[in-house]
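Note that this complex is displayed minus one protein chain, with the remaining chains in position.
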Amino acid sequence: MNLLYSADEESLRDSLRALLRSRSWSPDDGFDPDVWRLLTAELGVTGLIIPEKLGGAGATLREAALVMEELGRFLAPVPYLGCAVMATVALRVTGDTQILTRIADGSACAALAVPFAGPLPPVSVVDGALTGRVQSVADAMVADTLLVPASDGGLWEVAADGPGVVRVPVVSLDVTRPLVDLTFDGAPGRPIGPADRAVAAAFTAGSALLASEQLGVAEWCLDTTVDYAKTRLQFGRPIGSFQAVKHRLADVWVSVTQSRAVARYAAGAVSGPDDDLGGTEQRLAAALAQSHCGPAAVRAAEECVQLHGGIGFTWEHPAHLYLKRAKTTSIALGTAPAHRHALATLLTLDAAALTEPS
Amino acid sequence: MNLLYSADEESLRDSLRALLRSRSWSPDDGFDPDVWRLLTAELGVTGLIIPEKLGGAGATLREAALVMEELGRFLAPVPYLGCAVMATVALRVTGDTQILTRIADGSACAALAVPFAGPLPPVSVVDGALTGRVQSVADAMVADTLLVPASDGGLWEVAADGPGVVRVPVVSLDVTRPLVDLTFDGAPGRPIGPADRAVAAAFTAGSALLASEQLGVAEWCLDTTVDYAKTRLQFGRPIGSFQAVKHRLADVWVSVTQSRAVARYAAGAVSGPDDDLGGTEQRLAAALAQSHCGPAAVRAAEECVQLHGGIGFTWEHPAHLYLKRAKTTSIALGTAPAHRHALATLLTLDAAALTEPS
Amino acid sequence: MPDVRALARAFRENTPAGDSADFLRKRFDAGLAWVHYPEGLGGLGAARSQQAIVEEELAGTPSNDPRRIGIGLGMAAPTILRHGTDAQKQRFLRPLWTGEELWCQLFSEPGAGSDLAGLATRAVRDGDGWRITGQKVWTSMAHHARWAILLARTDPELPKHRGLTYFVCDMTAPGVDVRPLRQLTGEAEFNEVFLTDVFLPDDLRLGAVGEGWAVARTTLMNERVSIGGGATPRGGGLIGVLTDLWKTDPGVRSAAAQDEMMRLWVAAEAARLTGERVRQQLAAGEPGPEGSAVKLAFAELAQKITGLELELRGADGLRHDDWTMRRGELVDFEGRSPTYRWLRAKGTSIEGGTSEILRNIIAERVLGLPAEPRTDTTVPWRELPR
Partner (left out) sequence: MPDVRALARAFRENTPAGDSADFLRKRFDAGLAWVHYPEGLGGLGAARSQQAIVEEELAGTPSNDPRRIGIGLGMAAPTILRHGTDAQKQRFLRPLWTGEELWCQLFSEPGAGSDLAGLATRAVRDGDGWRITGQKVWTSMAHHARWAILLARTDPELPKHRGLTYFVCDMTAPGVDVRPLRQLTGEAEFNEVFLTDVFLPDDLRLGAVGEGWAVARTTLMNERVSIGGGATPRGGGLIGVLTDLWKTDPGVRSAAAQDEMMRLWVAAEAARLTGERVRQQLAAGEPGPEGSAVKLAFAELAQKITGLELELRGADGLRHDDWTMRRGELVDFEGRSPTYRWLRAKGTSIEGGTSEILRNIIAERVLGLPAEPRTDTTVPWRELPR
């Protein structure tokens, strides 16, 4: 599998950076509607993985991974993961065209109504309406369309501001990706297909691509810390000239370098036909990606805070935003230990499942 | 509990060091009979924890822990752990006086016929004679008396060079504490009491005191590496003036400092009456000691090899002997994960045993 | 040797405990504040270990709040005792100990964190006093403090350690501007303190002009000793929070997590026993450097334990309690949300000497490893790159 960036990807990266570099966000920004609009209108990346015949760019998840990487690096407060990756993949799997067309042209923003971490709660269907509670949902505050896996086995389209839907913002640890608690109380909706495969595919794709976001986060942390270490003087020397600082940054670089290979592999693995998204190799690549890239981002962010010393501990310096993003993503869509357990199962190494050798 | 060294202990330490400093061992020495004799005759430490009325010094396991520490520091090839700690504790618990009297006057050397790591194998009793195999037994090559837990529930005294006993030396990873495979084929013996409590007490005492040996090993590694780092010049400076080397040695010092507190605590915890040796606090202290001090010694030894560079990787430099001792002791009498599991059970934190909260 | 127990008993019998401040002043005057201090300065010249007897005998009587007076007690007092004039000792120690006057520390600056001796706050002679100008940072309690211990540069032409002078700063003096400094927890537990032409009379100078670094070493040494902290019971503190969660919430349990939790339990217990051993050494009159091992281990553990707690909580670990800016003066690791604990713990390896500086100190002062080649200690401060 090709683990490098293509020329097209590098060019997309340049465009994204040019757009994102011109913005800045405060620790209180949970959503930047302008950037979201520009991503749709100028770069068309919200419809990147939507088929061309539905108005999208018809690209693969590899390119979307590149977008995730840059959004992570800039910590752009936009619902790309929830809408343009996970909801989109779920819709692709169900064969929906209506909503995808609207996502592609920027007139809709969808979110899967699933907890960002933890098991799916039951949402029951009575007389064509939904009732239930789903907590800690990502990217749903700004969505207009909710995709709800219901207890009838279907994935339902529900208008986010429709009757019977209450959205309560959560005080999120990561304020740049706000969570919301959803309550459905007889909310009308429309089933668009079976939920199981769609949601599973969305999680596999989401886990695989979240690794690229984590890579971007880790890269920002490393770059920022290296820059600081070159210019911050203590004892008459840049602190980056001290060997212990060097070695720790070298170790972070090694881990980020590995994240790049792992994230590229995961992105490539999930870039085939949607039918493959339930495959062993895809799930393995996604679990590997989360097992490695999540902890790697946390470590890079922790070193960023620590090596900045006091200033890294302030509200004013952005390091804490990356720390919070890194930690929450290492929990979201499954913690590293949970992904390692999944890997053991996929590799037939799980002790509980192994029988005596013949 | 007093975690410091008493004046008597410091004075014992001085005597031990004076004796041990005058000796040197090659990587091929598995036993030094002269030192063993001197430890008995000059310092009387082989009978340290044997009651005075049996000719011993009537001291507690705290003092024996101090001996372990110094033997570990010098890596003295003598069967102190096997004979003067574990076999002696087992004999104390069974109430034996005969063998203890002979250990105290140096005329006997006993060893528990149990694997240095792993579960007890069955040794069966037929017509008052023993049959079975016990592999990887420590300190048994030089013992004249074997204490064998047999399947009748008894602890048997068997003459090591008697009929029906075959001892085959093992190629041991730690050549300074050679292991031996024992085969009993109708070996005559004498039951001296029930085995269960005696063996369990010996393991608790052994685990607790092995931590002091591991402390001594780690101290040697730290001291030796610090000395080397002060004198080895590269790039025109002592390598110990490089910050990364400093920080790693500081971390080893922290871990050794903790080992000292933990090992002292464990030694104190097992220094009460023999009846207490099966108590929760004693088992907890022993498991804690092995959970911390084993890995700490391995780490100190690994840093010793690494920071010595090429010379640390040679047969000629003693670092590898400490590395091998550290690693084998971290496996012997239970690995750190096994001890952590025991701790979880003792603390009612074991998930399997925890029931739903009421 | 004074019979401390008898004195404490007699004091308790003879002193009405009605007014708390008055009781504490009387206790100070009776030499029962800190018995190892000299007579007349709150002590009896007794052994430090005798203090436990006093605390035992006076248990239940009015007491100062050790967390509010911590900086005064741990840092200002020993420095004043060692380097102050008689007048300074008489003036400052009693209200410091009773808690009537709180203290803060004006040492760190934005450009002088680990490299404290590189600080830039200037003190310039002005008649019978000094004019102080500069910016200090990471100052807890500054908004409550009556006094501060202050390190300022009196001679920029000397090498950096030699141009410093130590002052007591009047926090009510004109030109002292205290501003909250918000941290990644959302709280403002610390302050920035801007000093603009603050006048301090010369009798607020502590020690000789140019001797500030030597005086500050007394302060810093005592800071490190006091950081070892008090006794906690086994399984207490942050590890207790984690094991309580484990015991009460079956949803967080898994075999892999159990081993991870037990690793932390072992590390916490090893650190706790090390702290216990440090206290025994102190009590035996054999203070050692092991306190720094306790601080290093605590910082690492606090971060790992709280990090694991968030992981175990899963979705709940993504939710914070409150980002409202507030003045959090006393750190409460156990009372607030798991996310607060985790965030606040990140400060433990930075405040009171970073873990990096602590490792340097261990390596050089405990292990005796050679110092790095340095050039910043011999040239005039003014010429140093900044």
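Think of it as A, B and C in the order they're written, each chain with its own count starting at 1.
Basically, a contact is a pair of C-beta atoms (placed from the backbone, for glycine too) under 8 Å apart; a residue touches a chain by one contact, two chains touch by 3 or more.
From a predicted model like this one, the values you see are computed outputs, not experimental measurements.
Looking at A:D251, A:D275 or A:E316, the residue that reaches the missing chain in the full complex is A:D251. The missing chain, though absent from the display, is touched by one residue of B:T40, B:T88, B:T145 or B:S172; that residue is B:S172.
Only one of B:A159, B:A200 or B:I331 touches the absent chain when the whole complex is considered: B:I331.
Panel shows chain B; residues 115-118, 135-136, 170-175, 179, 233-237, 242, 244-245, 298, 302, 305-306, 309-316, 319-320, 323-324, 327-328, 330-332, 335-337, 340-341 of it touch the chain omitted from the view.
Along chain A, the points of touch with the absent chain fall at residues 2-4, 226, 229-230, 237-238, 240-243, 245-247, 249-251, 253-254, 257-262, 264-265, 288, 291-292, 337, 340-341, 343-344, 347-351, 354, 356-357. The chain not displayed touches chain C at residues 255-256, 258-260, 372-373, 375.
Criterion: only the chains that are shown with their structure count from here on.
The distance from the centre of chain B to the centre of chain C, with each centre set as the mean of the Cα atoms, comes to 42 Å. Between chain A and chain B the centroid-to-centroid distance comes to 51 Å (mean Cα coordinates, whole Å). Multi-chain contact residues of chain C (touching two or more other chains): 254, 356, 359, 372.
Within chain A, residues 242, 244-245 each touch two or more of the remaining chains.
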